[in-house]
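Excluded from the complex is one protein chain; the other protein chains are retained at their positions.
== chain A ==
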Amino acid sequence: MYSTLRDVPHGLAEAGAASRPRRRRGAVGRVVLVLGLTSLLTDLSTEMVAAVLPLYLVLQAGLSPFQFGVVNGLNQAATAPVRLISGVLADRSARHREVAATGYAMSAVSRIGLLAAGGSPGLIGGAIAVDRLGKGIRTAPRDAMLSLATDQRALGTAFGVHRAMDTLGAMLGPVAAFGVLTAVAGGYDVVFVASAAIGAIGVAVLLLFTGRQPAAERRAPTVAPGGSLGARPAVDLATADAVAAPPASRGARARELAALVVDPRLRRILLAACVLALATIGDAFLYLKLQRTLDLPVRLFPLLAAGTAAAYLLAALPVGVLADRVGRRRVLLGGHGCLLAAYLTLLSPLPPTAMLVTCLALVGLYYAAADGVLAALTSAALPAGTRTTGLALVQTGVALGQFTASVAAGALWTAHGADTALAAVAGALAVALAVAAWALRQPRPGRTRAARRRRNRHGGAALPHIGGGSP
């Protein structure tokens, strides 16, 4: 892993060399690894429960198919307002760590709620809702912390490391859960307790090892005097928050948020992300189509998801490094190109095994090139003081776009069959790719109004176009 990290462009070391004599090894700082560990533990905890929840709900709690659907149907779209609120809150208070920790803690506590809920579908649904709200709350502040602690040129690598650790935790979850069930027959409650305990360790790691933000620093000016913001060296979070901290006055904060909404860079990323999301349907559709085309036994369904996750795990870091080298914009578009290829594979006359392997690998690559890279692209484009809100906006836009796409694809599938639906989605994705490429087109430095404005704002030091391709 470290040999890969050392491959990060040399410019990075040069940029920070003067101020950070000890920082020579690479781009991925301790904060990234700590956040990665927290995510690994939390995803382990989440997936432990997710793996046994259907069994528990049906066999022990005795839920009927309809109730099961109700409990399961509290979808992610409902967490959109919470995401935005947590983003604004984290930006305004500059307490990213505390806001994120609240989200992580909610998920850990929800396992105890599950334990206490017994067979009541309402309480079980409530516990699951708390878990998902917690996820909604923590994602944007966590990504903002990650980006604030990382050199802009290595954002793709940092997000790649984080997402790989996150996915590793998710893949270990079912293994851990069934390990517990093997040791203690029928011990669903033991799984819940162990999950809560692991989640608590994750929260402790986050709170103990990402550094504190003393009040004096939170009030520090936005741009440190003498600090070369252009190079934007990698900083520890405590100091990063000094950069992140908005001016104290309420009006100035409001203006900063307003500026975010009209920020042309965010608007272009938001447009690209939403348009791409509108042509991205849920994996379940792809798996269903694979299962029907190849006539797979239904019990192999979870293995399809595991195959995709494995591909994602393997590709996350290399793709992140690639994004830092050749440009995040290109990699993001290329990732969606992989998704388009996956759609086309499903429509192709490939032999079963080839179709299965190709499709899962392509979807895994898509994840590696979409999720973390989009976060890196967004982070690089936004000032520190409104970054969390911007990340939350983009994530919410993507979630709502994908939800809309899945609903539309479902309706199309019902009315005209699977092939028509898939072909339509593939066509939409091709168009979306063109629109996104246009939206993310690279402005020439110094030519656009936005660049001029930025230059003025930062006292003449124009921000270089970092990472090769990010706008």
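One rule holds for everything that comes next: contacts are C-beta pairs under 8 Å (C-beta built on N, C-alpha and C of every residue); 3 or more make two chains touch, one makes a residue touch a chain; residues count from 1.
Just so we're on the same page, contacts and distances are computed from a predicted model.
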{"item": "Listed names \"Response regulator receiver domain-containing protein\", \"Transport permease protein\", \"Heme exporter protein C\" or \"TolB-like translocation protein\", with the criterion being the UniProt name of the chain not displayed", "value": "\"TolB-like translocation protein\""}
{"item": "Given A:Met145, A:Ala170, A:Leu276 or A:Leu377, the one touching the chain that is not displayed", "value": "A:Ala170"}
{"item": "Options A:Val190, A:Ala423 or A:Ala437, residue touching the unrepresented chain", "value": "A:Val190"}
{"item": "Which residue of A:Thr46, A:Gln152, A:Thr345 or A:Ser379 touches the chain not shown here", "value": "A:Thr46"}
{"item": "Absent chain, residues of chain A that touch it", "value": "19-23, 25-26, 28-31, 46-47, 50-55, 58-70, 72-73, 75, 118-122, 149, 170, 174-175, 178-187, 189-190, 193-194, 197-198, 200-201, 204-205, 207-209, 211-214, 216-217, 220, 224-227, 233-239, 242, 282-285, 287-288, 297-299, 301-302, 304-306, 308-309, 406, 410, 413-414, 417-418, 421"}
